[in-house]
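These notes concern the structure reproduced below.
Certain chains of the assembly are absent from this excerpt, and the rest are unmoved.
Chains: A and B, in written order; residue numbering restarts at 1 for each.
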Amino acid sequence: MRRWMRTGWLALALLTAGAVGAVAQEEALLGAVDETLEAVEDPLEAIQLNLDIVLTLVAAFLVFFMQAGFAMVESGFTRAKNAVNIMMKNLMDFSIGSLAFFIVGFGLMFGAGNGWFGTTNFLLSGADWSGGEWNFPFLIFQTVFAGTAATIVSGAMAERTKFTGYLAYSVFICAFIYPIFGSWAWGGLLDGGGWLEGLDFLDFAGSTVVHSVGGWLALAGAMVVGPRLGKYGPDKKPRAIPGHSITLGALGVFILWFGWFGFNPGSHTAGDGTLGRIAVTTNLSAAAGAIAAMFTAWGLFKKPDGSMALNGALAGLVGITAGCDVVSGMGAIAIGLVSGVLVVFSVLFIDRVLKVDDPVGAVSVHGVCGAWGTLAIGLFGLEEGLFYGNGAGQLGIQALGVLAGFVWAFGTGLVLFYAIKKTIGLRVSPEEEALGLDIGEHGMEAYSGFQIFTTQ
Amino acid sequence: MRRWMRTGWLALALLTAGAVGAVAQEEALLGAVDETLEAVEDPLEAIQLNLDIVLTLVAAFLVFFMQAGFAMVESGFTRAKNAVNIMMKNLMDFSIGSLAFFIVGFGLMFGAGNGWFGTTNFLLSGADWSGGEWNFPFLIFQTVFAGTAATIVSGAMAERTKFTGYLAYSVFICAFIYPIFGSWAWGGLLDGGGWLEGLDFLDFAGSTVVHSVGGWLALAGAMVVGPRLGKYGPDKKPRAIPGHSITLGALGVFILWFGWFGFNPGSHTAGDGTLGRIAVTTNLSAAAGAIAAMFTAWGLFKKPDGSMALNGALAGLVGITAGCDVVSGMGAIAIGLVSGVLVVFSVLFIDRVLKVDDPVGAVSVHGVCGAWGTLAIGLFGLEEGLFYGNGAGQLGIQALGVLAGFVWAFGTGLVLFYAIKKTIGLRVSPEEEALGLDIGEHGMEAYSGFQIFTTQ
């Protein structure tokens, strides 16, 4: 259709040219060729956009699948008597989070705003529901990110948190806490930009925006709800409470690693060669993290502990998330190695020194290694093949972003969990905790028919 | 190559033009520019087709993975002593189904036909096995859909069905029952169209074509095979028989939700922006379904039951499948909420009133919510942003399709399962059922080394 319009125009131009002479004819010729190119460029751009959409959606689906990974890690590393409760918390924080982010969160995070939060696009208003547009793939990609931040908290508060209290928390993180911080660092994807973006704070796929925010909320939650019964004896020394299925825990880690190939490359939201480099750095850091954590634990405990190695892989993944697009392969390995060492010492520090009971190590993996990974851009980030000229300057900006993430998430987390504690209640009774939350909260067992030591 | 041919032609045209004057020259110029555009349009279309193929294949792979989800849900929600049997049934219905659909089913469903079934393309005859073509991606996508319909039945007949009888059933559903109904509603994708298509019956990704057909077959199977021993006491009251692994069941639900992102968006079979909107409505309905089922069960049983919430997510997914491309976000939430409430009451109705023993709730999830989702297009479907002008008319057409699905699937199912019962046999002996089908049918245990109460 477009072609015939152009052809008609060209014919007219040429007829005119015949009358007014050679100069006009040349111009007509030039115009025709230009129009030809333009007529082709639109479909070219449309096809590349379609490819970007397909890539972003496939990545979003992989990130969604991380929910299964979290559910397996968190239940595998805790006791059988609380497994149903963990499944329900993971199912519900994503379900409630999906609605809350659609209704409120997406608008707060990406709506046109004031640098501190957005004020438009609630309920995806403005979207054309009769046709396909870029905003739908973007919404689903951002929804599964919000869901990831939400579900991190579940593990740290496992085995003693009241189900209704947890449901209340789920609403607030996806509707307010995560989106508002997100708008500071990423809001400018659609809008003029948040205040951290204005300072050139870099966090490509969310070491801070997603993982540290989730991790510091988890820290607040674990502190407010208090340690599990029997975790700290009368001598205040921590006791190990082993998980009920390391196979499910390991399956969860493999699923999370798999999903991270959506998380990091997908954050590019474009289908091109940059994706490959991000996949390579992501994989190298995860591998280095697993190796470093295993050897660190081996040195400390004389045995290559399974949970530490698995957490090391996750630590490497969290660590590389901020800088996966700006570091080299060796930089990625370095970030992963440090993450793997760091996660072991952080788990011990939180367990033994802070005496905060985090059953799955969520604060160390997501909070601490997220902060490390964000800072690491100042150390290992490359610009046109060289380390950041303003390395020290960038490091300072990164530190500011990390600090802002901690203050916001830990601060709002303390307020939120105290408020829940004083109203709905945050913790089950000691009797219910001893019996297990599966019976107490949900009236069912996870492993009916199996002989399980419930005293455990 | 094409370029040089065109150039030569253009040179000739211009030389001629020089002889016969300005008018001919203008025509030659027009022709040359048009040919340029045409030479570009072919590769453009080829690349978009390649993208459509990649999208369709990735979606098919995700739908294949739903087989793992069904296997986990069905085994997790039943007893440990029958877990091997469930794995084998799931493995085999897909394996047998893949061959049967390739040899017979695909031709019946998509071959050139008479409005009631196709009669060409058996064994994919006509396909060029030496090169890449669109029919291969389409075949694998349709094969995994047929496999989904087939495997739904496995759960409803779990824990008492003879393995040989189940194998016989697998052949018939993928070779005949599913493809023939499919040709009524979808056959026109390749051909002139089936009779339901002719009436403008809408079922985008198969709430009726796949899920209700599977669900009503499951109902027929569960009725013919009868309830499990001990399910209904002498007083005819149902007894709960808890599943052996809610973690595996929940993992299965997460896998199914993940796979549904292939099922619904993939049914668009084109890589463009429409996919995003389908992913958004699919996710919102699943989330709403989980929430609604949890609160419904909470109200009825005073506790937020885990199995009901998990089935609620599946109910929301089944419900949105028909209309995922024509409803808004709020419409999707409404469909999901109704699905979540409906599945709980349907499970209770089938269990307590119909007294049909469906161990995993397959009839309610797939049959009932599939019917609901198909009807819901008449209520929530949008056309150019408005509700269907002919809302009532469309609702009637949808109801006709739902009814046709029920009559066909339940009817052929009754005949098939009775025929198997009278020939091969459909049910194991009471002794074998008490001992477990793993030992009886397969000579092995699922959990060797674990202490399990086999009386359970």
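As a convention for this text, a contact is a pair of C-beta atoms (placed from the backbone, for glycine too) under 8 Å apart; a residue touches a chain by one contact, two chains touch by 3 or more.
None of the values given here were measured: they were computed from a predicted structure.
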Same sequence throughout, 2 chains drawn here; counting the entire complex gives 3
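Just so we're on the same page, only the chains that are shown with their structure count from here on.
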Find the geometric centre of each of chain A and chain B from their Cα atoms only, then give the gap between the two centres in Å, rounded to an integer. 30
Which of the residues in chain B come into contact with chain A in the complex? 22, 26, 29-30, 33-34, 36-37, 40-41, 44, 47-48, 51, 54-55, 58, 62, 79-81, 242-247, 250-251, 253-255, 257-258, 261-262, 265, 271-277, 279-280, 283-284, 286-288, 290-291, 294, 301-307, 309-310, 313, 327-330, 333, 382-385, 447, 450-453, 456
What residues on chain A touch chain B, complex-wise? 3, 6-7, 10-11, 14-15, 18, 29, 32-33, 36, 39-40, 43-44, 47, 49-51, 53-54, 56-58, 60-61, 64-65, 67-68, 71-72, 75, 83-84, 87-88, 90-92, 94-96, 98-99, 102, 123-124, 128-140, 143, 163, 245, 248, 438, 441-451
